[in-house]
Every structure is written in C-alpha cells, then in structure tokens.
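All protein chains but one are shown at their positions in the complex.
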Amino acid sequence: MLWNLPFIAVVVITMIGLVTILLKKNLIKVMLGINILQSAANLFLISLGYREGGIAPIFTLAPSTHMVLPTPQALCLTSIVIGLATSALMLSFAVIIHKKYGTVDLDKIRRLQG
Amino acid sequence: MIPDFIWTNAPALLVAIPLLGAFLCPIIGKISPRARNVWVGGIMLVTAIVALILAYRVFTDGTVLYTFGAAVPGLSIPLDSGGIPIRIIFTVDAMSAFMDIICAIVGFSAILYSLASESRNSGLEMYYTLFLLMVAGVFGMVSTGDFFNFFVFLEILSMASAGIIAYRVDGGVAVEAAIKYFVLSSVGAIFVLFAIGIYYGQYDALNMAMIAYRMQGSSLDMIALVMLVAALAMKCGAVPMHFWTPDAYSMAPSSATAFLVVASQASLYGLFRVLFTFYNLTLNAVTVGWIIIILGILSMVVGVTMAIPQKDVKRLMAYHAVSQTGYMLLGIGVGLAVLGNQPLMESFGYMAMNGGVFHILNHALYKGLLFLTAGAIFYRIGTRNLNKMGGLGHNMKWTMVFFIIGALAIAGIPPLNGFASKLMIYESVFIFNPILAIIAMVVSILTLASFVKVFHSIFMGPKLPEYAEVKEAPLPMLLGMGILASLAVIFGLFPDIVVTTLVSPAVHALTDQAAYIASVLGGA
Partner (left out) sequence: MANLFQTLVTGAGFWNPLAWLLGIVVALIIAYLLWTRGEEGWKKGTPQTEPFLSGNKEPGKDEVHIRAGNLYWGYLEALKGYYDRIVPLHTGDLTDYLLWYLSVMVVILVLVVIYA
C-alpha cells in the first residue's frame, strides 16, 4: 500500500488541479490550476522511475551496478522547462488582458462568442 | 545531383533549418527589413526543398530512419543495448512524408504571402520567429518516432501558435483568443504527458515502434488511449471541443491562419498514428471507430450550420475548417471500424481511408487558399465584416478567381480537388452506412450555400462608393495564393496519380503496424 502512495498523491493532485481550473473564474487561478496539473504529471514521471535501492547511473567508482534508468528524470526536467515556458507565456497574456480589458474574470473575457 | 549530406541528414535538417532560421531572425532583422525578408523566405524555401527531397526518398526507398547520435543514421538499435532503441529516432514513413509535403507547400505559400501582407506591422522579427517555430514544430511532430519527442514538438507548436494568434493584439481580443487556445492545449498536452507516463511505466519504452511492439491492450492502455484521443481530437478541432477554433483562426493574422490549419492537421496525424500504429488490432476497433465517426459527423454538421449565420468572414471559414475536419475523421473512422476484417477493408475500408487522407491534403490547399484570400481582402479594405463588403470583384479580379477556386473546391464541385476526395468518402461510406454518406452530402451542399453567400457579399454587386479606390492585392500575396490555387486545380485534374503515388502508400503505412515496427526494430 505504501508503495502506491506517490501514485495516490498523483491522483489527488490531478483532481485538485482539475477542480481548480473548472471552478475558479479568475484567469490567474486557472493558470495556477494548470501548474498544479503539471506538477502532478512530473510527480507521476518521477515515481515511475523509482527503484528501491537503485543508485544514480554514474559508473565511475560505482558501489554496485544496481542502477536506475535516468530517462524519467530527463523527461521530468524537460517537462519542467516546458511548464516554465507555458506559465511565462500564459502570464504575459494575462498581463495584456488585464491592461486592455481591465479584468481577469473569465465571465468578462467573452468578446469572442457565437 | 542532390548533395550526399542533405540526402542522408534530411530528417534532422527538416527541424534544424527552421529552428536556426527562427532564432537568427531577430538578429538579421536588425540589419534591414529586406535582409530579414530574404532570410525568412530563403530558410522556408530550403526547408521546403529538403522536405520534398525527404518525401521523394521515402516514396522511392521506403521508410527513412534517422537516429540522433548514432554512428550511422539507420542504426536504430545500439549493439550493446539488448535490442532496445534507446536513442531519439526520427521515423519518416509514407504517412509522415505525406504530411511533410503538405507542410512544405502551405508553409512556403504562407511565408511568401506574409512578406507583403504583414509588411505594415511592427515587430515582424518576432512574427517570423514564431512562424518558423511553428514550421519546425509541425515537421518535428509528423517526423518523430519517439513519443516523448512528439510531446515536446506538440508543446513547441502550441506555444508558437499561441504567440502568433496573439500577435495582432487588436485591443486585447486576439490575446483572448490566444488564451483560450493555449489554456486548452496546455491541459491537453498534460494529458498526453500522462499517457506517455503510462506507456513508459508499462513498457519501459518511449520509442513508438517499441511501444507498438509491446502493446498489450490492458486497461491502463485504454485509459492512455482515451487521454490521447480526447487531447488530439480537441487539438484538431473536433466538435464538441471545437470552441477554440473559430476564436483562434479568426483572430490570427491570415498568413498564420493558413498555417494553423496545417498545425491542426499535425494533431490529426498524431491521432491517426496513435490509433493505427500503437493499438491497431489490440483496441476494440468497432467502438473506437464509431467514436471517431460520431466526432466526425458532429463536426461536419455543427461546423457547417454554425458557419452559415456568421458575419466575420474568417470566423465563417474557421467553422468550415471544423466541418471539413469532420470528413477526414469520418473517412478514417470508417476505416478503423472495419479494421481487421480483410474482405470489408478491401471492399471499402481502404477507399474510405484513402478519401480521408487525400482530404487532408486537399483541405490544407483550399482552406489555406481561402484564408489567404480573406486576408487579401482584409489587407485592402480593413474589415472582416461581411455586411460591410460588396462589389470588390470589380477591382480585385485575381483574388476573386482564387476565391472561386477555393470555394468550389471546398464545396466539392468537379473538377477541383475537393470533389475527388469527397467522392471517395461518399462512395465507400455509403456501403458502410448509407445515412452517414447522406449526411456528408447534405453538409457539402450547405457548404456550397454558405460560400455562395460569401462570394455574393464580397465580390458581387455594383462597385460601392467607399471601395472605389481599392486596388488588387500585392504580387507576393497573389503568388502565395496562386501556388495553392494551381495545386488545387492540378490535384483535381489528376486525382488518380496523387492517390496511387502519395495517398495509398500513406494509408498502407498507417494500417500496416508490423511494417512500422519492423522498420525500426529490424525483423522483430
């Protein structure tokens, strides 16, 4: 059961993220919800790579050859970088919307419809 | 004739050249606008030529592998890895090459067009940087053989697209469209990442061929399938997840909108790749096939009916783009629903898929052309509101001719290219289920009705006093439109040669999962 704890955490964080983006009407909070979802995805990738007793895959003076595959960490790093770019772009959009519309309320950002 | 260096490294150059061009663009823009235009046009021309060379190589020699970091590009499995492809591989099979051709043609026309159409705006270095990043993203998405790499290019593409949608801020409205597009595609991309995690957890592989080879069809795989189908169908604009499409397409600059069509189709390619290459027979083909068919039918009907009352010409065309995507989903869905039943596949399944895939090419040509003509009109009269237009046919004759070609092609009027692919879809779908074929035909008639309205209100009628001084669009814009229009006519006049040389190999590359796996893993 304890083994599954990270995955349970992934599900819980995903749910928190989804509820945030669905229930919050503030653009900034929706963006925070997306960041929470991204953290859930990163946690998922990292948990997949965990092996009990595995060591970092550095062969110089390695105490044993029971090593973990570095791929999930690499994926996670890439995903964090992408998440950073996503947040930066979204927040810059929010700044422009706040400047032009005078609000970040999603109920009022509705000039395109029909 | 072709230098050996380009011949061997074509798949890598396909992404490397536009990336280099994109990031050097702001520096070259400091020299002079003319140097920047020459640079951007040259980069896109070289990329398009490399894409066509690669496509030629794929259609003559079969699937091309490019393993990054390997001693020989074709060496997909390192000798000491125990039969697992650990490196990032570009696997360009016939379907990828087909998408490469589309991207090359539309990308080049749109860049050529944008040299004139965007010339009055400021900050153009950034515009072209984003545009070339989109080109790199599409080429990467359709060429890659590594699923995490696919995700990375998906994100590059959606970030560049969001930036380019917001480029003309337009009192904040364009930024609103970009936010809607970008929030949706970020959420979609996170679910794609979850699906990648599920595959990696189960199969210890990110390589598409390896995932396909080890695919079990377990319940976790089904969850990954649902995540991928929903995310990629949303990104290609299938109803009822199409709401971002009219917003984004109508607010983006026209040359970028023409390329956004290709960007959506890259997601469509991803959807087909997941369904056919990853799962193929391990999924419940009838259920998933019908889900795709229902999405397609909904897209067709809702798209076209929402298009008719629109007043903004680009918004109207965007709804038609949704509607036409429905045809592709319908054709492919019918093929998927009978997958595994060889007699039915032979009798109409392959034909439906040929029609659907051929329609991707045709749609990119005529819808790109229509968006470009709408942009030319906007460039000259400064409004997109159909109620304010009229009588432009007197002054913009070439634009009118190109618009007629595009409008007749999208409505499926012979002898233009839209007719050939729609005929293939109608006839094969009619054998599968007559009602679906009838709905498709009614949608086609409504499309024609809608474009009669657009044509009448833009070009027909007496010369209006406020537009008496309107001139024809500048030459680069006409050239960009002319390339797409002439290809639409040529593909309409010789559909058989296109189907046998390009479309049919692409469809067989999709359905033949074993060949895809064998091309990467050897005779496994």
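Note that the chains take the letters A and B in the order they are written out, and that residue 1 is the start of every chain.
One rule holds in what follows: a contact is a pair of C-beta atoms (placed from the backbone, for glycine too) under 8 Å apart; a residue touches a chain by one contact, two chains touch by 3 or more.
For clarity, every value in this text was computed on a predicted model and none was experimentally measured.
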{"item": "Chains in view touching the one left out", "value": "A, B"}
{"item": "Residue in contact with the excluded chain [from B:74, B:171 or B:309]", "value": "B:309"}
{"item": "Touching residues (missing chain, whole complex) on subunit A", "value": "18, 21-22, 25, 27, 30, 106-107, 109-114"}
{"item": "Interface with the undisplayed chain - residues on subunit B", "value": "179-180, 183-184, 187-188, 191, 219, 222-223, 225-227, 229-231, 233-234, 240-241, 243-244, 246-247, 284, 286-288, 291, 302, 305-306, 308-309, 311, 347-348, 351, 355, 386-391, 414-415, 419-420, 423-424, 427-428, 430-431, 449, 453-454, 456-457, 461-466, 492-497, 499-500"}
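Following the convention adopted for this analysis, only the chains that are shown with their structure count from here on.
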{"item": "Touch list for subunit B against partner subunit A, complex", "value": "148, 152, 155, 159, 162-163, 166, 169, 171-173, 175-180, 182-183, 186-187, 190, 193-194, 196-197, 200-201, 204, 206, 246-247, 250-251, 310"}
{"item": "Subunit B contact footprint on subunit A (complex, rising order)", "value": "21, 27, 30-31, 34, 37-38, 40-41, 44-45, 48, 69, 71-72, 75, 78-79, 82, 85-86, 89-90, 93-94, 96-97, 99-101, 109, 111-112, 114"}
